[in-house]
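All protein chains of the complex are present and in place, except for one that has been dropped.
Moving on to subunit A:
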């Protein structure tokens, strides 16, 4: 059903004709005084072209340029955002060119990559931008042809008047359209008429990626630019002394700067820096807590019994429920620190001039980088420009601006343009990690196997809140107590793809499997019964849509042929995060009495699927990521330093360790929600539950391959 949307509520369009001809529509995201269009001169367009946060332009030849505002790190936003604009514009996709927009939050509002939030945030605005342009082009054509605008239709960039057989290309009417006022309302397409959305549109950067064009931050070079690498202190340490004599002796080294506990080496190319860094002699002394993984294990055990736990959710009366329970199940789950380790290590270019700063590089939060730079230098943020390159992965690491500020600091001190490059070892040892966490779960069952009480206590490290108290099974259990304890670690931590839930989901979904077993219920049926309760008599607030969760559970059970083939040992898991619902089933087949992980089946409800190729990438990639880290990922600390410093000791999943992944989507018709994260959280649980089904071994800690329960399980991974 097509719907009518007001155009002038918060956004307005800025339209301009150029001397060479063409229609530029810049759509502003936040409050502006005038809803009217303004015609800009060519000079203004040219002078402001890079300042437009996002706009589409149409040339008299019918070529269309769409700017994409958000940092692209593999989530495919640079393709899917323009698809939405082009859909409502009724553009010919083959005539669309997509360009990355620079930072301009006045026009854009939200220009960051994180939390799987871009598509839900911008869906309506993108549609509006396309629909408004289409409306104006039709109006211009109606005047030109002297017909009623309602008698005109559009298809692939052409306006048709069926009665007379006349047609006009968008390019032919752009100049006229540029003179018109933006309409108060536009009509959106009925989703069933979508021609671009829902089709597998290819990544717009494919050609550049596959031919090695400079796209990434590390690929940025400028004549006269200096290179820098930084030696950072172990966590909880400060510099005691620096001997840089032999580092300085390396040809190509220009300077060694000590600042804020960092030692920066500056030179004219990367390799001399790498060599010089190895020759630096820096000794450190404690400056607070100097931690090892061994300490963390002890701290977790202590704090799980702490009296200072903070109650995050209390429903009913858990004490009474547990007192009256026929059976109580209690388990603890723990995960290690993880490095983000995007394939492109941290890097950034900065040129600090007198009162202007130019920043270029890979960041998930360009605005935060700009604001922090402004604060560091004491200059207005308006004096700082940020050019966003493609990101060679992010996974949350590039939400922080630490590496941007290093480039700024060194550029300022050297009075020159500087690119800071982190080696892989720098990247792994100077991270802002997924913190280790330990959970204790308890469930109280009555005689009939109903879960009448549920307790969860999480101990996190710099995690803030290590639990998600309103997630399932909250809402489905009468008596609930969910608590959090936070430990302040000296190790830097930060969001890591699907923060908190990347491990919490595994722990919860494995624990629910344990409870179902004790209740002598089928794991799928057990969850469905709980959800029935959440639907008919919810307890407290429920932050998930019960029907959508039931939807993915039933679909995954059906598609995986759940419980119907005795030779297939299955593990179930379902999770709601970042506004999307994903259920997964892991299939282990027994071959010669050995377990073989063959397949993971996923059912996803993320509303309308904008680009099936992109969605498949995110679901399969999220599953591979979730599996890899559950199986192998482990970063351990010794005296404030990670023991694993590169991919020889920090194990990432490889080609031969990936099972078949089958993906399904529920056509729920809801507006689209993000997919960068939601497919990852359920994976560990599905695999662990399948391993239990196949071997009777319950894995309660990650990484699996390092657990003693796993030591004699010879799990093979095979694709058909």
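As a working rule, a contact is a pair of C-beta atoms (placed from the backbone, for glycine too) under 8 Å apart; a residue touches a chain by one contact, two chains touch by 3 or more; residues count from 1.
One rule holds in what follows: contacts and distances are computed from a predicted model.
If you look up the hidden chain in UniProt, what protein name do you find among "Branched-chain amino acid ABC transporter permease", "(2Fe-2S)-binding protein", "Molybdopterin synthase sulfur carrier subunit" or "FAD:protein FMN transferase"?
"(2Fe-2S)-binding protein"
Which is it among A:172, A:244 or A:344 that touches the chain not included here?
Going through A:172, A:244 or A:344 one by one, A:344 is the residue touching the chain not shown.
Going by the contact rule already stated, which one of A:269, A:283 or A:711 would touch the omitted chain in the full complex?
A:269
In the whole complex, not just what's shown, which of A:69, A:233, A:417 or A:628 touches the removed chain?
Candidates A:69, A:233, A:417 or A:628; residue touching the omitted chain: A:628.
Which parts of subunit A face the unshown chain closely enough to count as touching?
Where subunit A meets the chain not shown: residues 72-76, 200, 202-203, 205-207, 209-216, 218-219, 221, 227, 251-252, 269-272, 274-275, 341-345, 390-395, 421, 423-425, 613, 617, 620-625, 628, 646-648, 652-656, 658, 660-661, 719.
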